[in-house]
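Worksheet: one structure, shown below.
Shown here is a partial selection of chains from the complex, left in place.
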């Protein structure tokens, strides 16, 4: 969460509020390379700079991630999304997070320990290409540059109706991912992007800020549907198609 | 949560996925006036039509609403936001929801019972102008046309650092609310709007949809800061000001 006047990304110079810590919120000014020293440990500000808060939130809710859910993530990275997932699934939920780089996994483990959420996360050091142990995930967040190469693993890891999401920066990646999602028979495929525009909060001179974030990535959502459900899925798609006619103009 | 191709609002004709129900998701096509009959009761589709899903989610996360929080809401309406709040605070959290119309409150109660979340909500039939019983709320969502008239009550109900949010459609309301927030010494005031643009998910003809939702309302956020904290608050604002110089260009 950040208090920024012109951006939906946390950046150096922003004031950030750290959530998920006990008792109270910490409010800090982000500086590249600086650290936050608390009684719970040390957080590198760099871990927070550049993360699109609004987009992260949007992902969590659109994927139906809430208390008690079982979520799979790949790759872990520095653990930023892992923290958000572990926070949102609550004490009854769980997160399984795959990563190929041992140094990144160690960094993520430390970050999760610092915010007291490590016990909710099962860190696995493995290339997703080798395979996924899980078969009953509620949602899969695939944070790699080539998500289209791992969709059979994602399909294997999700339970029927499970959600898939990937956040990718270029339209070329979106094209490849859409082709792969169709090949793997995912349904309810959606592509969107989110723009957040801030206003200067002056009641007598109210106006948008001069500049805004133009792009935080394309969000691609889909759901796993079992062959036995495909018919129902197709019917739903047909209903949607009919319902949309009047909207498309 | 909805599966919509061209909108971030749930509308007649959209496919909606109902979350928070046990065992499985229900996926339905919304129809004005229609009902969803489940073993848990009946949901009027009209309750879901016209709600900006993405915006609701954005509010929840920006206000730091998560497991265990105590949230105050006014007015209850049909209980749509109440359901989202009760779902997100989990079994350890609580929601207090004020409403002046008895018929609306009854409708909301039924809706919360249908989704099994009524036990987390304390419904109060009272005009907020009369006063608020709470003094330690983590967040206050004020969903009335004239939020600027109730800020002293909101201030009373929030604990220091507590979050305020209001979603209002016109710039005139934003102006009045900003003036009132300053008068009541709220800090970290932010105004923003969210635009979600959907794409036609065709890998070989990838392009945005023809039309999109242009407006779901202005989001106004603020935090209560105690007089004793004002100095710290001012310092933070000065730091932000300094940090923003380079951004404003």
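Letters are used for the chains, namely A and B, taken in the order the chains are written, and counting of residues starts over at 1 for each.
The criterion applied here is as follows: a contact is a pair of C-beta atoms (placed from the backbone, for glycine too) under 8 Å apart; a residue touches a chain by one contact, two chains touch by 3 or more.
All values reported here derive from a predicted model rather than from experimental measurement.
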item	value
Given 2 visible subunits, total identical subunits the whole complex contains	4
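The criterion applied here is as follows: only the chains that are shown with their structure count from here on.
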item	value
Copy-to-copy rotation for chain A and chain B - C-alpha atoms, rounded to a multiple of 5°	180
Complex contacts: residues of chain B adjacent to chain A	1, 3, 5-7, 12-15, 17, 19-20, 24-25, 27, 29, 53-54, 56-58, 60-62, 64, 66-67, 87-88, 90-91, 161, 171, 174-176, 178-179, 182, 188-204, 206, 209-211, 218, 236, 239-240, 242-244, 246-249
